[in-house]
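To keep things clear, I will list the structure first and then write my remarks on it.
A single protein chain has been removed from this complex, and every other one stays in its place.
Presenting chain A:
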């Protein structure tokens, strides 16, 4: 009997935990389970303010419920005229002063963390990434390493990374809920924020400033890896070759087509001297997702090449000549996909990326 009770208890505790966890959202997207410095700072202020506010709410509701039940009109009392009180000085002082004190409790940590999150003292000695937001994708240029990548930002774990952000069209906003709060990406002035992740993994980033048709699909990822993996990745990116030749025969055909058309916007090497027109495709073979929103697969790449407008309305690819004159056959797209999937900065699979791909595929089945 006792055992049975114990099982029930464990089970109910477990299901309670599941509910709580799922109520907190997807664990590499939600702001409710912080996994980085900025998100943690914000979360602490959120907690303090929620606690203070719940206290206020309880006080208000207690008086409210009491008053409604106690002083509700009773039968036969319709004409009763209650005492016409003008006010009460003591009470009024109380509910002016106490809220001020409560607000100070919130204001002090708010100001402290606001300054802390704007701290740029370590900027010189840290990794600096120039982030460029565009309708509807992101470009990341590593300032000192002279490499760039698109859509997926690699950073080492437990390391402060400074992001210097500028838009080349309308305003975007860089939000990485699990790791850090957001910062707008303006066309006028460069904004700087830093991020620091506590755990390896791939984290979802979202554009949070309304920027047009595919605003809701302008996702990016931040790939948090160990310091070694990061160094390897940077080394690999530096060695990506603009003259790379494809291995398989279909990929070679694909590369030929790519060179005749796609290359005018998409570079296949990570050198930061390449102009930023379309997303940089160096290391495309190791991407976590296609176009930032589709599970990584050859079909997804083909689908993207054939119908980019259906996947991301209004995106820049729509002006590509092959879409204007409908000159792309599905077989061609498949060959191009073969070629693109060969583009890898490191042959060694990155743990975080592999795990992420596995989770996402399971998720959607």
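Assume contacts are C-beta pairs under 8 Å (C-beta built on N, C-alpha and C of every residue); 3 or more make two chains touch, one makes a residue touch a chain; residues count from 1.
The rule we apply is simple: contacts and distances are computed from a predicted model.
Engineer: Would you mind picking the UniProt name of the chain not drawn here, from "Cytochrome c oxidase subunit 1", "Cysteine desulfurase", "Putative spermidine/putrescine transport system permease protein" or "ABC transporter substrate-binding protein"?
Structural biologist: "Cytochrome c oxidase subunit 1"
Engineer: For the full complex, which residue in A:171, A:276, A:300 or A:323 touches the chain that was left out?
Structural biologist: The single option touching the absent chain is A:171.
Engineer: Determine which one of A:129, A:161, A:183 or A:290 touches the chain that has been left out.
Structural biologist: A:183
Engineer: Touching residues of chain A against the unshown chain: what are they?
Structural biologist: Missing-chain contacts on chain A: residues 22-26, 29-32, 38-39, 41-43, 45-46, 49-50, 52-53, 56-57, 60-61, 63-64, 67-68, 71-73, 77-78, 80-88, 91-92, 95-96, 99-100, 103, 106-107, 110-111, 113-118, 169-171, 173, 175, 177, 180-184, 186-189, 191, 204, 206-217, 219, 293, 313-314, 360, 363-364.
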